[in-house]
Each structure stands twice: as C-alpha cells, then as structure tokens.
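With one protein chain held back, the other chains of the complex are shown just where they sit.
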Amino acid sequence: MPSVAFLGLGAIGTPMARHLARTDWGLRVWNRTSARAADFAAKYAELGVTQAATPAAAARGADVVITCFAVSGDVEMLLDGPDGLLAGLARGATLVDCTSGDPTTSKRLAARLAAMGVGYLDAPVSGGVVGAESGTLTVMIGGDANTIETVRPFLEAFGKKIVHCGAVGTGDAVKAVNNGLLALHLWSTAEGLAVLTSAGVDPAVALDVINTSSGRSNASMNLFPERVLTRAFPRTFRLALLDKDVGIAAQVAREQKIPTPMLQLTAELYQAAHRALGEAADHVEVVKWVEQLTGTVIKSQDASP
Amino acid sequence: MPSVAFLGLGAIGTPMARHLARTDWGLRVWNRTSARAADFAAKYAELGVTQAATPAAAARGADVVITCFAVSGDVEMLLDGPDGLLAGLARGATLVDCTSGDPTTSKRLAARLAAMGVGYLDAPVSGGVVGAESGTLTVMIGGDANTIETVRPFLEAFGKKIVHCGAVGTGDAVKAVNNGLLALHLWSTAEGLAVLTSAGVDPAVALDVINTSSGRSNASMNLFPERVLTRAFPRTFRLALLDKDVGIAAQVAREQKIPTPMLQLTAELYQAAHRALGEAADHVEVVKWVEQLTGTVIKSQDASP
Amino acid sequence: MPSVAFLGLGAIGTPMARHLARTDWGLRVWNRTSARAADFAAKYAELGVTQAATPAAAARGADVVITCFAVSGDVEMLLDGPDGLLAGLARGATLVDCTSGDPTTSKRLAARLAAMGVGYLDAPVSGGVVGAESGTLTVMIGGDANTIETVRPFLEAFGKKIVHCGAVGTGDAVKAVNNGLLALHLWSTAEGLAVLTSAGVDPAVALDVINTSSGRSNASMNLFPERVLTRAFPRTFRLALLDKDVGIAAQVAREQKIPTPMLQLTAELYQAAHRALGEAADHVEVVKWVEQLTGTVIKSQDASP
Partner (left out) sequence: MPSVAFLGLGAIGTPMARHLARTDWGLRVWNRTSARAADFAAKYAELGVTQAATPAAAARGADVVITCFAVSGDVEMLLDGPDGLLAGLARGATLVDCTSGDPTTSKRLAARLAAMGVGYLDAPVSGGVVGAESGTLTVMIGGDANTIETVRPFLEAFGKKIVHCGAVGTGDAVKAVNNGLLALHLWSTAEGLAVLTSAGVDPAVALDVINTSSGRSNASMNLFPERVLTRAFPRTFRLALLDKDVGIAAQVAREQKIPTPMLQLTAELYQAAHRALGEAADHVEVVKWVEQLTGTVIKSQDASP
C-alpha cells in the first residue's frame, strides 16, 4: 500500500488532502501551523491519517509527497536541515508541488531532487475551493511523462483533468498565464463597465449584452454578475495571490524576451492595486480600485441600496 | 401596411434586409454601389422589394428608415442635398441607424432629426454575418423608449435580443465597449499563448486548460481553436472595423475623463496592427502581428503542416 | 497708431498685457471677472489702457485682438451674440489666440473668422509666468505667414522667440506635444527615482548622476531638484491644465492615426492623478501621486525634516 504525505493545509490544500485521506493509502500531513495538521489528523484518524512532526518525518517512507503553498519559495525553505524534506525523501519517491509556483524555482527544485534520485513535478491546480472540495480540480503538470504516470492515481484523487504541459516549469507557466488572463479580463471588464456606467448605461444591461456577444469572458459571465453588481465581493481568492501569479506570468515572458505590453501593464496595475487594497482584499475587489480611479460605482441601477 | 427603407447592403446589411423583405411591409432598398441594390430588388421583386434611386426616394413615405454602414460619418453624408435623407423623411418617421457608430455623431444626427420631427435610434447589432443570416442578432439601442416600441416589430425581423441601453449614443457605446473587450481579449490571449509557446507548451494544450479555467473568454473558446490553431484565419470581420470600434470605445472613455489604461493601450496596438496588416486583414489576423512581434507561431504541435 | 485688445487677464495673460500696455499702441482689456480688468485699466490708465465692457467692445476698431484663456472652448464661447467678438471684429483685423488650445477648435474658429475677412492665428506661448513677466515667451504659431508678419510687432512685445509652425492648429499641436513630453518626463523621472529610493539610493545622489548623464531632462534638471527634493511643490502651473494639454496631444495623435502608446499611457495616468489630486494641485504634485502608488517619498536623505 503506497504512502503519501501532504504538506500545506490551506484553503485549497485541506480539501485536497481530504480526498487523499479517503483512499486506501496511508496519509501523513504536515502544516506550518501545526494545530491545523493536528486537527486534520484527529478528524480523519479512523481513515489512518497521522500528523508528521516535521517535513522530514512526513517525507520518510512516502512514495509521493505533495506540497501546496502560497509560493515556490515556501517549498524551497522546507528542503534543508535535519527536519527538511531532503532528509526524509527516499530515492525513487516523487515530490508533486501543487503550489502555484514559478518556473525558475521549480527548475531549481527539480535539479536538486534529481541529484538525489527523487522525481519532481510542478502541478498547480485550478478550480478554486469549490473544485478542491468536489475533487474536480484541473492539474497542470510540468515534468517527465513517466513520472506523471507513476503518480496519476494520487492526482486523480482530487483532480478531474490532468494535463501534461511539458518540461518542468511548464505547469507553473500555464497556471500563471491562465491567472494572468483572469486578472487582465477582470480589469478590462471593469474599465469597460466604468465607461458605460459613466455614460448612463446600467452595468447590468451592459453585461446582459456583452455576455451574449463577443466581448464576454469568465470575468464578465461569472464574477461581475455574482460578485460586483451585487456588491457581495466574497473573499475566495486573495488579490495578493493573483498579483503574485500575474507577476510570474510577466516574469516568464521577460525571461524569454517575448514582448507582452498588455500583460506587463496588468502586472503593474495589480501591483498598485495590491499595495492600495492590502493583503486581505479578494481578487475581485480590484474592481473597487478601478472604481476609485474612475469615480464610478459599477452597480445595477435596480439594486436595492 | 407600414413601409420600410433599408440603406447599406453590406455583409451584415444584406441578410438583415432579406428578413425585412420577407415581412408584409413594403421594402425599398438603396446602396451606394447601386448594382447591389438592383440585384437585391430583382431577387426579391415578388416580395414587393423595390430599389430607390436616392436616399431621399428611399425615405419618402417610409415609416422606418434603417441604415447600416461602416461608420457614422457615412450616414451623416447621406443627410443633405436634394437627394438626401432629410429631403425624404416625413415628420413622425424614425431613422434606425444600425451602423456601429460613435455616440457623438449619433447625438448630432438625433438633434438634427428631432428638429424635423423625425425620431432617431442608434441601434448597432452584434452576432456577425451568421447572426444576421439567422435573424438572431442582438440589437443595442440608444434613444427614447417609446420610439423603440414603435419600431420594435421591424427590429424583431432580424434581431432576437432587443436591448434598450439608455439615451441616444448608448447603443453605440455598448457596442464599442463590447468590441473593445473582444479586441483586448484577442490580444491578451495571443500574448499568453506566445509566452507559453515559447516556453515549449503546445498552445492547443494550453487552450484546453485555459478554456476550463478562469482565464477563458470568447476569444480563447472560439477564435483561437477554430481560426488560429488551424491557421485558417477566415475573413469574416475586418481588422480595420475592429480598430475603428476600439477607437470609439477609447474616445468615449476620454470624453468622460474615465482613466482606462488597458483599453487605451489596446487602441494603440490595434492602430499599429491595422497599419501593418492593411485594410483587407481579418480581425483575428492581429494574432499574426503578435506572432511577428514575439517571434512565435501559435500553432498546435500536432497540426499537419 | 494701431489698436490692440487683450482678453483674458490670468496668470500668464496679465503680464503679457502689461508688455502691450507699455507700447505706443492703444490697449483695451476685457476679462470675465470684470474687476480684474478694471484694476488693470486703472493701474495703467496713464499709459492709455481702457477697460472694455464686452468682448464686442474690446474688438471694435482693434487691429489685433489677443485672447488668452484656459481652453479653446472659452474663446469659442466669446464669439457669438450682440456682445460677442464677431459683433466687434472688423474685416482685416486679426485674432491671435494665445490659449493653449486644441487644433480642432482652432480650425473651426479660423474658418468662421475667415468667412468674415478676419485673420486667425493659434499662438500658444511657453515660458510660464516668469517668461511672461520678462517678455521672453516662446510663441508657437499656426496660420498664414503673411498674417504673422502683420502682427509680429505685437507678438514681440511679450515674445522673444516667434516660431511659425505651419497651418492653423499647428501652434496648438506643438504646444500640446511639448507639454505632453514635460508630463511624460516628469512621470518617468518620478518612477525612476521611486525605484532608486526604494533600493536605498538617496534621490539627490541619483539626480546628481542622471543630470550629468544621458537620462536627464528639463524635469530632472529643474523640477526635481528645486521642487520635489525640497518638498516645496510651489503652485505655478496647475495639474488640471497639464492634464488638458496631454489630452490634446493624445487626441491629435489619435485623429491622425499615429500609434503613440507612451503618450496615451501618460494621458491616462494624468487623468487619474488629476482626479485623485483635485483642481488646485500643481503639475509637479503628480509626483506625490507616484509616491502614493509606490509607497515611497522622493526626498533627499540629507534634507532636514
């Protein structure tokens, strides 16, 4: 019976780990704030979940170690020292990093692990908390095709669509570009609706047209009707993290000398919005910053106050 | 039996007029290149369609005059002189301008017509040639609600979704913003796929992920798979016209002093692409210009040469 | 003895009119707030200056009428009605508009005046209050070369450098582009110094290097050392007016379909800064907005608090 370790019990990681707990494999969990790992292990103790005291202990004997953190640097910091992952990982094991990471760090991680006979995949996920809960995440993978086949059953515990993107780092790159497009479309739609609102058009009417026309996007079809027009702005995915993702996409473009004026401008605007709105703001709250810059409020005229 | 005139038998106007021909109303058509109007009238003679020799003759006695040209200026040029629309339009008639026009000209047209007791609606359409053929266009209307009710039956001959956006000019504004978003998303997706292609990711694989994730848009879901990856680039809607639409959206933003850095950058990039690719290029061919700037080709690795 | 009228006694117009008062020509002045014209006429009464009750009265019998307002629209509003300029201007007279205007309005003004046999020159000035006081302004002129020769003595009363730029509107265009570059360099230098300040470099040291190197500009050589590092930010030229000028430059570019991504981005940034900082802010205070966006203060480390 294979053994799997999961490190990083955040908003996405926790439901992912829950799906792994429900398999026949032995699951060990570790979290920086150890209370969260203790709670998780207690809750799923009858499924055989245990808490590891250190990353090394989590990795020891594991066939697959899955990490899910905010940034690649968080994973890199867990490698070294007597309690680090490298002290526990066995030759032949695989580290699957589900962090929305950056390709440069992923390549560095892969090289260090390869030197020890450990496989590495960058495997960021999309689908959000909802997709993680329902086990229907999309997993974008950079790395070796054979390694992917080895760990596929584990990925399928939480992922519905498993996509091999290319060499190490390409999973990160695809995730970053997807999120860069999300950020860009969120901003562009806010600009468009600010203009129309200022011109006297009810943004609900404008969205009704756009969403049956050629200007529609995921942002216009889902985020604006549900979160902006309603002024609900639920906090599901932090602006700080989307800012980080756009920055990775922008950085990947620069490293390859690919001119991307629109993506780079998006990176600047999100940096500024992130600074203005703070660490707690949701990504959709960037619309509030557009409203402030433009002196508008993108609110349905029919909406009750 | 009401009488309707249709001026401007272009790629979109011709199928729109065809739907009107099939009603019980008398239809007169006029076109700058008169051969096209003659052909149309001949083809639908048994439905009672006749060709008007001049805009004035087309308008004379018509309850509704519908215009469909490339730019608002084309309509404005038809107003004056003994053969002009103003010489034919009767008090109580309505001019419905289905041109993807600009609000400033539309407001000027409306004011001139109002002084003569003629109604005016800016009523650009979306849905393309396919929507025009099937009579399922979306019609975005700026103008008076009562006037819209008067002409609704005529609009429903070719439009499925009739949306009142606000005062005169708002139909144009909504259309321009929608098309501005189309232009923006077309470019942003090209940038993202150029980066990923350069990073070694098959753009077909990247699109497969993006189109089930948060970065998707009409451009990524329809235009890239069908027209770019296949290298088909069919010519359905000219880049020159999309450039014009983005320019109108950018202008509306400026007139209202709404900062829109992303939309304005899009206007610049399309101006440059239009200049580089010429008048005949299709709007999706802007992707070829992105490819040239970035030194990439966004082509599926599996595509046969 | 020729007669001259001056309309618009603002910060720049007043010292310009003073230079005209000191010539042998008869000078009539008019100002929207009439108290200011009354004060001026009283102060220079012994030089023969009189106050005109209306624009028509100012223009009546004048060989040259000079206007100096905030925007072209201000001049256009003075034309019509029984008290308007057109009611007073005689065939053969010349209207010299020293407003930092826009080419489109200037062309419209020129056409209306030409129909009455009145000459028109757009003749914005640069040099600021200091140059106006010392009579050393640069005058950029659009219009007919012969007309310029006719009015040259009047222009030389306050201008040191009289430059014929081309046809009507080109004086405005050159002024707008010059100010657009000022705005752009002010912002770019603020960005550069924000980056260096954040990297731990004293901005005074950075400017010392830049101002002997290739990155220097009028902004870096004069505005930053005197106004920003000192935190003096004197109010000499309103941000609102510079925003307007950048907007004119951006508009001229768009009308001619000249892609200018950097200029257009500048227009957006100044629109946003203008909205954020309000009507009273000086143009150099845009640096404060850059500081806010970047979380920096561009202040010499040696400056006393």
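Going in written order, the chains are labelled A, B and C, and every chain counts its residues from 1.
The rule we apply is simple: a residue touches a chain if its C-beta (ideal position, glycine included) is under 8 Å from a C-beta of that chain, and two chains touch if they have at least 3 such contacts.
Treat the numbers as computed from the prediction; the structure is a model and nothing was measured.
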| item | value |
| --- | --- |
| Candidate in contact with the missing chain, chosen from C:181, C:273 or C:287 | C:181 |
| Candidates C:118, C:155, C:253 or C:281 - the one touching the absent chain | C:253 |
| Touch with the omitted chain, as defined above, among C:23, C:50 or C:138 | C:138 |
| Interface with the unshown chain - residue positions in chain B | 261, 265, 272, 275-276, 293-295 |
| Where the missing chain touches chain C, by residue | 103, 126-128, 138, 140, 161, 163-167, 169-170, 173-174, 177-182, 184-185, 187-189, 191-196, 198-202, 205-206, 208-210, 212-218, 220, 249, 252-253, 256, 258-263, 265-266, 269, 293-296 |
| Interface residues of chain A (partner: the chain not displayed) | 247, 250-251, 254, 257-261, 264-265, 267-269, 271-272, 275 |
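The criterion applied here is as follows: only the chains that are shown with their structure count from here on.
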| item | value |
| --- | --- |
| Cα superposition of chain A on its sequence copy chain C - rotation in ° rounded to nearest 5 | 180 |
| Top-ranked pair of chains - ranking by C-beta pairs in contact | A-B |
| Chain closest to the assembly centre - both centres taken as Cα means | B |
| Geometric centre distance via CA averages, chain C-chain B, whole Å | 40 |
| Interchain centroid distance [CA atoms averaged], chain A/chain C, Å | 51 |
| Touching two or more other chains - residue numbers and ranges from chain B | 258-261, 265, 269 |
